[in-house]
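Missing here is one protein chain; the remaining ones are kept as they sit in the complex.
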Amino acid sequence: MTIASLGRGTSGPCFDVPPEVEALRARVAAFVADELAPREGLLTEPAGVPWSAVQELRSRAREAGIYGPHIPRAWGGLGLDMRSVAVLFEEAGTSLLGPLAINGAAPDEGNMHLLEVVATPQQKETYLRPLVAGEVRSCFAMTEPAPGAGSDPRMLRTRARRDGDGWVLDGHKWYITGADGAAFAIVMARTSDSDDGRGATMFLVDAETPGFAVVRHIRSLDQTFLGGHCEVRLEGCRVGPEAVLGEVDEGFRYAQVRLAPARLTHCMRWLGIARRSLEIAAGWALDRHSEGKPLGEHQMVQAMLADSRIDLHAARLMIWHAAWVLDSGGSAREETSIAKVFVAEAVGRVVDRAIQICGALGVSEHLPLGLFYREVRPFRIYDGASEVHRASIARRFLRAVARHRN
Amino acid sequence: MTIASLGRGTSGPCFDVPPEVEALRARVAAFVADELAPREGLLTEPAGVPWSAVQELRSRAREAGIYGPHIPRAWGGLGLDMRSVAVLFEEAGTSLLGPLAINGAAPDEGNMHLLEVVATPQQKETYLRPLVAGEVRSCFAMTEPAPGAGSDPRMLRTRARRDGDGWVLDGHKWYITGADGAAFAIVMARTSDSDDGRGATMFLVDAETPGFAVVRHIRSLDQTFLGGHCEVRLEGCRVGPEAVLGEVDEGFRYAQVRLAPARLTHCMRWLGIARRSLEIAAGWALDRHSEGKPLGEHQMVQAMLADSRIDLHAARLMIWHAAWVLDSGGSAREETSIAKVFVAEAVGRVVDRAIQICGALGVSEHLPLGLFYREVRPFRIYDGASEVHRASIARRFLRAVARHRN
Amino acid sequence: MTIASLGRGTSGPCFDVPPEVEALRARVAAFVADELAPREGLLTEPAGVPWSAVQELRSRAREAGIYGPHIPRAWGGLGLDMRSVAVLFEEAGTSLLGPLAINGAAPDEGNMHLLEVVATPQQKETYLRPLVAGEVRSCFAMTEPAPGAGSDPRMLRTRARRDGDGWVLDGHKWYITGADGAAFAIVMARTSDSDDGRGATMFLVDAETPGFAVVRHIRSLDQTFLGGHCEVRLEGCRVGPEAVLGEVDEGFRYAQVRLAPARLTHCMRWLGIARRSLEIAAGWALDRHSEGKPLGEHQMVQAMLADSRIDLHAARLMIWHAAWVLDSGGSAREETSIAKVFVAEAVGRVVDRAIQICGALGVSEHLPLGLFYREVRPFRIYDGASEVHRASIARRFLRAVARHRN
Partner (left out) sequence: MTIASLGRGTSGPCFDVPPEVEALRARVAAFVADELAPREGLLTEPAGVPWSAVQELRSRAREAGIYGPHIPRAWGGLGLDMRSVAVLFEEAGTSLLGPLAINGAAPDEGNMHLLEVVATPQQKETYLRPLVAGEVRSCFAMTEPAPGAGSDPRMLRTRARRDGDGWVLDGHKWYITGADGAAFAIVMARTSDSDDGRGATMFLVDAETPGFAVVRHIRSLDQTFLGGHCEVRLEGCRVGPEAVLGEVDEGFRYAQVRLAPARLTHCMRWLGIARRSLEIAAGWALDRHSEGKPLGEHQMVQAMLADSRIDLHAARLMIWHAAWVLDSGGSAREETSIAKVFVAEAVGRVVDRAIQICGALGVSEHLPLGLFYREVRPFRIYDGASEVHRASIARRFLRAVARHRN
């Protein structure tokens, strides 16, 4: 290295959002204001947002040129990298309708990524094409009721046994988001009993396959996921050899392929919700008076606003950083894990503070904060509970320190 | 003082629950288990718990000898002091149906106390008697939409002007809990513009009085208050001289009479909810396994359980202490303010941790934790937001320190 | 039970401080103001508070009638119960010299209690009498350097082997508070290898016994313990049969006898420090102006003051409660464990907030807050780290819940 090569002009970490991404972001912001904000009543309809309304929103998003930021251009999307997706998903996430409109909601968005990476060309035609087109929905069927797979996926009990050239699946899945109305499920089933982190296989199962049944909706604190959270039974559910996604016994590995980016896009979307919550609270702090001055001039309110600003700033930087790692070809297991823990908790704090600032109005239907409060709480549990991530982060760090000492 | 009078036997702070109160508590616990637990589905009925069901529960509570712990014996209740009420309300509070069953729910319970202290004998016959009998409900109409009375009651805008020997009330009330279906309202209205903390008057207004109208329900994050949270309009609402509760212009003072004990009974009830949440979480921690051992043997779960134990312990002691001050004849403004801030926040933490321990099950309908989560959040806002109480606590303390220095 | 026996007069939890205890408390407060406050410079002398100064303070405390609140009257103290001790130790604790003056500092205070309960009459004459008289100091030698006994006492490695009718002790003790200058040590040594929580024995070892050596001082963040924290070597240290304290192999049980009340008196003393810190901060908040008004009118300062008020209130109630359990004959393992975790953390928060309110002055030598900050930090580690207590609290609770279900 020549010191001479250094100087005030040395490049390094950079936080520019490219102008074309910024322009797209502005489009998304306008779309949220013009198209989504007036329709948010859809979110509290007893049966959930109607599928026809989703189709309509997607059609408008296409017209606005903002459909599918994460979908490859060859498949009809904008084909952006994760850093740009981060910007657009945050903006779309300021409305709970936003991710639906741009077809970037969970679990479909994660499934698209998984299929893109792992599926065969034929499987892509059959499953990925209608999914990215926004014509169908899908679900990811891993979780099981106790004592099955939950925070610890290795407790998987659903089994697939070979039957001729195909497989027969039997098991009980639980809390399968989006299952009701999904055209197909990616089902995780045990295919061998090895203890080495292998032994599970992913299967693509059409919803109409005999033996595959969505048996009930499980009502939850959150309520806006399309298709709800469902209980699914697999009883003698026979699928052909073409149903195997990727290689047999490699399901746990693919689950990781899916999970790291999927939890990051979750972070992006929830960041939008949190930002909107803070903006609502700031508006109220400007307007509402108490003891002779606006709420916003009371320091306890200022402290809440400042803490939320700080939380959002840290959350956004962590998301961008993890996105950069993914764009650079890294697995980002560590970075997305860290981001997930922090963002899930920060988003909860920001929404909670917004409610507190708005007082009784904040818990009333006049503001969406109560709804947001319900939606964001489970995020500390979904995609790996905070405790599970913390344990992983610590173990990984301790291993690194141990290696470094030797 | 003779040192000789001291010794190991010196009396001092004591935490015994008298055996007769303990016996009553056990009865309440049995009642919750036998009568209420099986009926908790009532709580999530779309229109709220039906009035007929409440009547039925009260009838059974009477049979069980647990009706009205706080209601004077002359009025048909158990006539207990606040410390004993604390024990029974906590126990009843382990079910959201409990306070309804024993007629100890807000806002009726606070109104009973206010009427008992301030009302004339005739007003007591007319309003208190059917209320303590559990035959009617009531509401307390103080809060107004911005820019009216909220956290700062002095911003009161509803006016009562003299009209012959009576009064005419005009104003707009908002978030009036229990208004729909209430037989009468205690309405706070401005009767003069003094700036000395006086100038408001309380009026007893029958629900059918012309000019008094419940115009709509405001849906809220919490959903189990009987009669919801309502918007109320007073337009040329004429009442006679007998409607004045207490003295003219002394409404703010009476509001304090009502608020200190009312916020404490809130604490008692919510403590029950928190305790139940912790017990549910502990049960799950014993049963559910992860990584080869019960959740309860994972230290991060232990930390949450321990923190909740500590929170409940502190909360209970603060409630008992404030109850003792009230029983001793004190106003307990300071003690109930401190208890309210701590208990409201502690209860929120305990329910939140219980959800986290139970994972996806915790936010699902299979456990009542999601419901509790919604119910307890507003408690940090109702009865004075935490910020308002903190400011009062600090000011009172600074005044005491300043006095002590002079 | 007859309901008739109930009524507004029902007794229950009570928080009265008896007038004679209150009178003693006032004496202690006056003593702190008049005798100790002017001498606090002693605390920062490089070699620690001189023993002669301690003797002088004890003599004055005796004259003031406040010496030895916890010491039985037969042994020359006030013979108060734990609840009264709580009141007086808190008051004395407002100066770091207070506990020394009344001979209620650690580790002597805990050792007195242990000797009182476990020692033979002869041992009491030899060791307890001069200790309660304040003529000598003592230490408790349990902790060892890694991999020996620390948070987990069962890792004890110091050994005592029988030698004739006596014993020979060999081992390495570490962080032995007060060892330098102590007249004797209570040494914990392994006498058998049972795995059932037995196998350790306590020995009374005179400081001049050959083979017992205080080898060095370990400087620590805290700096005001008399005799420091020391490293002690036991090498062929021979003691007679009369050195055994209590029964052979029962040392772990006696350690519990000592620990529960000892950690509670720690809480009492630190509560005093925290209260004084808050009072200092309040004084500054009244005097110092910023942006045109006293600091105390800025809400962020109010929030800190209020949170500290709440913390102190909860801490005091927990201490009183645990003291009541001890006075009632309970072991109070659970209650002192809960109190210890909460109080240690609350005291840390209160001192930290006081510093923050006082700004640069708060960390300067002009206020004792920086010293307090150093002194209180280790309290979350000493007497069982918070983590160890949390695990115990959770396990105990889970066992109770499991029992209750069966």
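First chain written, first letter: the chains are A, B and C, and each begins at residue 1.
Operating definition for what follows: contacts are C-beta pairs under 8 Å (C-beta built on N, C-alpha and C of every residue); 3 or more make two chains touch, one makes a residue touch a chain.
Model, not experiment: these values are computed from the prediction.
Per the touch definition above, the residue from A:W167, A:F225, A:Y254 or A:F342 contacting the chain not shown is A:F342. Remark: the omitted chain is touched by one listed residue; of A:G181, A:G211 or A:G283 this is A:G283.
Within the complete assembly, A:L305 is the residue of A:L100, A:L305, A:V347 or A:I381 that touches the hidden chain. Looking at C:A64, C:M300 or C:A402, the residue that reaches the missing chain in the full complex is C:M300. For chain C, the residues in touch with the chain missing from this view are 143, 146-147, 150-152, 155, 174-175, 218-222, 229, 287-291, 298, 300-301, 352, 355-356, 359-366, 370, 373-374, 377-378, 380-382, 385-387, 390-391.
The set of chain B residues touching the chain not shown comprises 298-303.
Although one chain is hidden here, its contacts on chain A can still be listed: residues 1-3, 5-21, 23-24, 65, 73, 78-81, 83-84, 87, 279, 282-283, 285-286, 296, 299, 301-303, 305-307, 309-310, 313-314, 317-318, 320-321, 323-325, 327, 338, 341-342, 387, 389-391, 393-395, 397-398, 401-402, 405.
We take it that only the chains that are shown with their structure count from here on.
Ranked by distance of CA centroids from chain C, the top chain is A.
When the CA atoms of chain A are superposed on chain C, the rotation angle comes to 180 degrees (nearest 5). Mean C-alpha positions place chain A and chain B at a centre distance of 39 Å. Per-chain CA centroids place chain A at a distance of 51 Å from chain C. The set of chain B residues touching two or more other chains comprises 301, 387, 390-391.
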